[in-house]
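The complex appears here without one of its protein chains, the remainder shown in place.
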Amino acid sequence: MSAAAAGSQGLWFVSRASGLVLLVLFSVVVVLGVAARTGAAPRHWPRFVFVELHRTLALFLIAFLALHVLTAILDPFVSIGWAATVLPFVSGYRTLAIGLGTLAVDLGGAVLLTSVARKRLGFRAWRAVHWLAYLAWPTALAHSLTAGNDLGIWWVVVIEWGCAAAVATAVLARLMAGIRHGPGSGTPAGQPSAAFERVTERVTERARTHR
Amino acid sequence: MTRGTDSRRPRAGQAADQLPRLLPADSGTGSSGLADHIDRYGPLRSAGLSRQRREALIDEVDRSGLTGRGGAGFPAARKLAAVAAGHAPIVVANGTEGEPASCKDKVLLARSPQLVLDGAVLAAEIAGASQAVIVVHHSVREVVDAAAAERTQAGADRVRIRVMTAADRFVAGEASAVVHWIEDGVPTPTRKPPRISERGLGGRPTLVHNVETLAHLALIARYGASWFRAVGTPAEPGSMLVTILGAVNQPCVCEIAIGTSLQEALGLAGGASARPQALLLGGYYGSWVDMAAAQAMPFSSEGLAFLGAGPGAGLIAALPQDACGLAETARVVRYLADESARQCGPCLFGLDAIARELQRLAEGRTSDLSLLRRWLGQAGGRGACSHPDGAAGLVRSALDVFKPELGQHAQGWCRGTRTANVLPVPPRRQP
Partner (left out) sequence: MTAGTRLLADPIACDGRGLCAEILPELITLDDWGFPVIRDGDVPGRLTAEAREAVRVCPKLALRLESPAKASPRP
């Protein structure tokens, strides 16, 4: 094999591997985000752990994203072009598949940037953009299913299904927790979601019986 | 006569120590038209004040010692100066009076609307505002509309007057809630910072004054600080409107000099119909006081401080012997809890729990006083407005003054034999 071909193979391998890691990371970030919001967590874990992990992993994700994108662009055997890093559906090579990836980066990038500037933007603006995460993830999944060549490998399929199952469960939990804001939509630390319970009644009775 | 005021001596009928000042002397129900108003008080030149004149007027108000008559008692001159320092301010005359037991603002607007409008326009001129919004209870909307129309026709005002009907909610009378109501039609308090004196209505510095405060302002501008101080106490000068109801022969709104004894005030309402057991002073954010301890006391902050009470929004409610103070308070607190703006957890949940526990106490069911006290302790300073603080203060004073009733209820009986309620509470809204 020529050096260029070997180099290209190496780049392609790193791109695929980092892509898979990205999918797993992204899925974990989404699940952590939902866990932090709904408070559905193992009793001993404080909620701030989920928020901090959610943030940390999301930032970590950027490193892998850079790797994934750079190795794909720099690979001489496929013509994707630098523009495709931010503009969706302009790649010569597999326009739709790569375009989905670019779209996922655009959406995820918006979520990330607004989160970094959260204080300056204020809560409402930040939250409005953050909902895009629920759009970014399926776009990323669609990209991984169409752009990746590895669906023949059994454990890649397992990982894809695993991520999809985890995120689907998280989304279901989020929907069931309701999308209310305002007092009463949070939960006391370490308790199951109080979305459908009259917190006052429960707490008053609990306080009374603990005399 | 000091510089900076309209140099017109008060007419014979408006001597310095004569009351009433704000309300007409007769006990009718009509309002005085613009001509009669000028006849009684004299004209007030407020359009086109020079900067010197405006500063002199703020000085005069400062020297008069006028404080807000909406319940908070903040020095009026300071508020004026703060807003006057801002750019493109606006004035709001607050006649919402969300307190169901208090009628003084409604009566003032019904009987002396021109005086209030005088004050609103004057405040606007002093602060450099081009507009004054006056927010009034629906029952007096027509009267105020007519009064504003008369002024427009007379054409003496440079300031534009806009009349609005107030929202019919308890917390709607809070300053930021009024601004929120005018701007967005939502009568709920807003977060501070920013203060409304810096950024309020439309982002402009906003001066919100109770309508009674503005009425006093209109007279201080005419007759001066010394005239204003001729009644009242040195520390709390001037007169104030009070609503007297409950076990009195003629419930009414009267104007008294600050520092008048409670006994005398009750006399203005025809005297107590039977010797009351206790008085509720200030309003539904106020405090109960034992009748024996209070009747000789002056109605002023100073005079009532040691009883843990204050003049507040000017309510004096007499509780008759055959009523139960705990039951009355429980009813009021249930209303206050229902009237929460529901924006802050400590109020939404805390007041509701306090209301329920107090209801259990009042009904003689098993209740937990220590739990109630814990919740009362958590109610203060944790909301966007002072609604939970005020309600908690009322409950604390009830637990104090009606301590014997606590013991009676624990034993399963109650002194309350009357069927009619004493303190007015609007019917419960459908959730």
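Order as written gives the chain letters A and B; numbering starts at 1 within each chain.
The definition used in the following text is that a residue touches a chain if its C-beta (ideal position, glycine included) is under 8 Å from a C-beta of that chain, and two chains touch if they have at least 3 such contacts.
Computed from a predicted structure; not experimentally measured.
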item	value
Listed residues B:191, B:275 or B:418, member touching the removed chain	B:191
Options A:51, A:70 or A:110, residue touching the unrepresented chain	A:51
Sole residue of B:134, B:164, B:344 or B:425 that reaches the chain not shown, by the stated touch rule	B:344
Sole contact to the chain not displayed, among A:76, A:92, A:122 or A:178	A:122
Hidden partner interface residues of subunit B, rising order	75, 78-79, 81-82, 190-191, 197, 343-346, 349-350, 353, 375, 378, 382-384
Absent-chain interface as seen on subunit A, which is shown	36-37, 39, 46-48, 51-52, 118-119, 122-123, 126, 181-189, 199-200, 203-204, 207
